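Shown next, in structure tokens, is the structure this report addresses.
What you see is the complex with one protein chain gone and the rest in place.
Letters are used for the chains, namely A, B and C, taken in the order the chains are written, and counting of residues starts over at 1 for each.
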Amino acid sequence: MAPEIGVGMIGYAFMGKAHSNALRTLPYMVYPPPAVARLAAIAGRTESAVREAADRYGYARAYTDWRDLVADPSVQLVDNGGPNDVHAAVCVAAAEAGKHVLCEKPLGRTAEEAKAMLAAVTRAGVVHMVGFNYRFVPALRYAYELLRRGELGTIYHFRARYLQDWLSDPQARFTWRLASESAGSGALGDLGSHIVDLARFLIGEPTSVAATLSTFTRERPGGRVTVDDTFAAAVEFASGASGTLEASRVATGNKNGLHLEVNGSHGSLRFNLERLNELEVCTGSQGFTTLLMTDPAKHPFMRYWWPNGHIIGWEHTFVHEFAHLFEAVAGGGSVAPYGATFEDGYRAAVVCDAITRSARERRSVSIEY
Amino acid sequence: MAPEIGVGMIGYAFMGKAHSNALRTLPYMVYPPPAVARLAAIAGRTESAVREAADRYGYARAYTDWRDLVADPSVQLVDNGGPNDVHAAVCVAAAEAGKHVLCEKPLGRTAEEAKAMLAAVTRAGVVHMVGFNYRFVPALRYAYELLRRGELGTIYHFRARYLQDWLSDPQARFTWRLASESAGSGALGDLGSHIVDLARFLIGEPTSVAATLSTFTRERPGGRVTVDDTFAAAVEFASGASGTLEASRVATGNKNGLHLEVNGSHGSLRFNLERLNELEVCTGSQGFTTLLMTDPAKHPFMRYWWPNGHIIGWEHTFVHEFAHLFEAVAGGGSVAPYGATFEDGYRAAVVCDAITRSARERRSVSIEY
Amino acid sequence: MAPEIGVGMIGYAFMGKAHSNALRTLPYMVYPPPAVARLAAIAGRTESAVREAADRYGYARAYTDWRDLVADPSVQLVDNGGPNDVHAAVCVAAAEAGKHVLCEKPLGRTAEEAKAMLAAVTRAGVVHMVGFNYRFVPALRYAYELLRRGELGTIYHFRARYLQDWLSDPQARFTWRLASESAGSGALGDLGSHIVDLARFLIGEPTSVAATLSTFTRERPGGRVTVDDTFAAAVEFASGASGTLEASRVATGNKNGLHLEVNGSHGSLRFNLERLNELEVCTGSQGFTTLLMTDPAKHPFMRYWWPNGHIIGWEHTFVHEFAHLFEAVAGGGSVAPYGATFEDGYRAAVVCDAITRSARERRSVSIEY
Partner (left out) sequence: MAPEIGVGMIGYAFMGKAHSNALRTLPYMVYPPPAVARLAAIAGRTESAVREAADRYGYARAYTDWRDLVADPSVQLVDNGGPNDVHAAVCVAAAEAGKHVLCEKPLGRTAEEAKAMLAAVTRAGVVHMVGFNYRFVPALRYAYELLRRGELGTIYHFRARYLQDWLSDPQARFTWRLASESAGSGALGDLGSHIVDLARFLIGEPTSVAATLSTFTRERPGGRVTVDDTFAAAVEFASGASGTLEASRVATGNKNGLHLEVNGSHGSLRFNLERLNELEVCTGSQGFTTLLMTDPAKHPFMRYWWPNGHIIGWEHTFVHEFAHLFEAVAGGGSVAPYGATFEDGYRAAVVCDAITRSARERRSVSIEY
């Protein structure tokens, strides 16, 4: 019999919905499951909305104050899917209450905030994970394995750009994601943190960044924008590799285009999140092979799903992520190296802060953790 | 409060898993749901397996004889996901017991069998649907709407090929899908029925076929193959359009490549099931635009899912299909025109039979329902 | 020193321009050249136009009657790029005058006409070639070599569709290509003959066709259309392979989309003429690799051109074709098997005629040469 883990969910919007779906799907798709979620409680600011979410997804209790959720003894794991400005307070309180913690990315609004969060979970000895869910895309786990086995040879380049376009229109409305107070940063923390994490996961530690940050539209209906629309950085890695990191919310025509390319002496790979069931692999130098990552016998995570050829959706990265987290919780271990720990979340924040500093001070900045 | 529908599932393999997942996902993703499934019972031949499936997916009862499931008063809807040779008996019995029926494709092994099934559901006055789930791919519903609004002008061509490769290796093992007794036909009924249905859904009735059928490997480990590996047909439509239909299980390198192209006087569209979140649309004659079909505000079904740019998987076609079926069951109506009725299933079988006859008799065969 | 061949060109429009360009480019790009063209004469109906063409391309003489060109003793090779209805008369006269002959495709308007042309060149013992220039696309020669070496295993399928759209608009004007008297047939002879030839070149002889032919617009500004807009055929090959052949001039959004796919037990390949510098190859069953066919050390014909990565244009198929023809003329041999002989041209015409008969008689037609 699979152990049960009482989950307390913070937030009922995008991430609340995506996580709830994964928690409900896990026990019959990842079968037998390493553990099963008991949906203990959900918290959010608006009472009617949080109550509806509890009904909809099947949470036993609904709270309007996250402190009540953290204090609830039926909660063993706090899943923090709220806005960035509640990440730190909730995670620290949860750790201090002895709860395991999953925090959505970015971990903190700044590296300093992330460092305090890391200290809290370390002190408490709880299991901790950051929701860098793209580590759990089958194609990217497969890429990780190719790279770890050295199949691409010496790595020369890592190149990533995460392109969206929901702010291309200067009349697009202001949201909490556009205020530095609530979001920390803009495209940098929201999108950039994902590719910084993938760079570290796939290639290793970056050692320097030389970057620019821009905000194209300062005044939007509903508020003043105090975060970046885009950043770009030339980056160097400890291994000697070099490359670029970019993210934008004004890259018109791109909806969720997280594009990666890795080049090594013996091969290369390319990935695009809008076609996340595919990985393009070049071995030798003979051109890229488009692999459909759906073979249950060969491709990571696909044994949970369908016969070869049937693609899965973005949302199932969370099923894989929770399955991995639940193994760690059930086994009392760490989510490393496949999952992102708070240490990884902190390091991503250090790199993001270095990008900001590089852009402001107009100089190359070394990464130091 | 959404009404509850007691569902009895026949089969626990591929389709049983896919349907169960959809039934469990529907109530919180299609929200508020038109109706909610109560997982009343599941039936299958092997007791231990059916019992495990009941536990895994949450069905209240497990039967090894489908007759018991049909007779179970807690079942209002029989979902027939068993092998093709039990489609007819189960569906007829279910209809006679006054149950609504969803039957996986192809409806019968032959048009004659399908006709009897259609007669049974008509007589019983129950709601009936065939599992042509690709009608519920967002891109294909969108294509249907474009075509119905006449945006492509006069339609000249419909071109479809459904390509898989799991039989490319002559040593691939025999299964029930390779025996005419259990499967009816091979690539024709399994893959061809899907594209025949899509042709009828999108373009209208075909009037003639001129076809070939081939079996490349007759003896396989485990048994003698008595169905086709592939078919190809030149086809004419009542509207004057012409085109081709093809399917193959030996099209090496294609995993689930259902490729469609429609050409009209004012535009064209292209679709590939391996990239089911995309539709290529040409308006005017200026080249094809790759549309990502993920905008909740614009694209069919996507309001159920995620912010724009986050792709969904093949499995969610069943969520959309059940939502549509449940509306019909709750409202007492038909699934037409968006869903495939048993009339549609029968007509697809007539076309498939005409293809077989054309290949055997080496002549063009007219379609008559 | 390369021998000189006096070339007499019939026609100064599309093919006249393309061939003249190739003749002028050959001697310094295919270096050292097997022979060099002396541009002896050009013939066409309109005196001012033919004289301008002679000046422009550098032909020594201009004729308004092709008989004078055929009779010109400085002409050793007649290059027949005129409309289809002058193919037979010119080629027969040229052969009878002892001239080598290159004839644009289709060889004749019918198989009967082609047969007479084949008889004439055979009787005369001259070198003969049909302008099936796509045999000289690097990717397709490479495909030929892969197939001849058996690298794709047993061939199951050959699938070709040649899609254009210049007649999608019902108001597109009438031309000689739309009258059966001058053109023989429509999409069938013009586009279909190319893919029939490629099927024979790559896979071998077809043995039967089951086909449809359609004309969507009968009356156009400038004349009444008496040829087909499109055809589609299910086809069987002597080797046991099966597939489809299609061509259309109303496939909106496709400009020159000659798409091929070959599937074998050990691999597959795909090609699209609009990206003629690429070949998609699948070996094993692991997905298609996009090969850029530009490596001088590996890819056919590319030693004539540029360093790897620099693509060539459609027009250079003619440079390769002439280089091959000139070797045959200089060496006194045949253009087989890489080039298409009049025997190949005749056989393509037999297949095209069988497609027409199959469509008219609504039955499968066997191919007999």
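Methods note: contacts are C-beta pairs under 8 Å (C-beta built on N, C-alpha and C of every residue); 3 or more make two chains touch, one makes a residue touch a chain.
Please read these numbers as outputs of a predicted model, since none were measured by experiment.
The chain we do not see here touches A, B, C in the full complex.
Touch with the chain that is not drawn comes from one residue among A:C103, A:L191, A:A251 or A:L292, which is A:A251. Here the missing chain is touched by one residue of A:N84, A:S268, A:T341 or A:T356, and it is A:S268. Of the options C:N84, C:Q164 or C:S214, the residue whose C-beta touches the omitted chain is C:Q164. Looking at B:F201, B:F271 or B:F288, the residue that reaches the missing chain in the full complex is B:F288. The omitted chain makes contact with subunit A at the following residues, 152, 154, 156-157, 159, 161, 163, 165, 168-170, 208, 210-212, 214, 216, 229-230, 232-236, 240, 242-244, 246, 248, 250-254, 261, 263-268, 282, 285-288, 358, 362-364.
The chain not shown here touches subunit C at positions 14, 17-18, 20-21, 24-25, 28-29, 31, 56-58, 164, 166, 255-257, 274-277, 292, 294-295, 305-316. Residues 286-292 are the ones on subunit B that touch the missing chain.
The rule we apply is simple: only the chains that are shown with their structure count from here on.
Here the chain at the heart of the structure, going by C-alpha means, is B.
Residues touching across the subunit B and subunit C pair largely coincide in numbering: over half of the numbers involved belong to both copies. Farthest chain from subunit B, judged by C-alpha centroids: C. Centres computed as Cα averages put subunit A at a distance of 55 Å from subunit C.
If each chain is reduced to the centroid of its CA atoms, subunit A and subunit B end up 36 Å from each other. Averaging C-alpha coordinates per chain places the centre of subunit B 42 Å away from that of subunit C.
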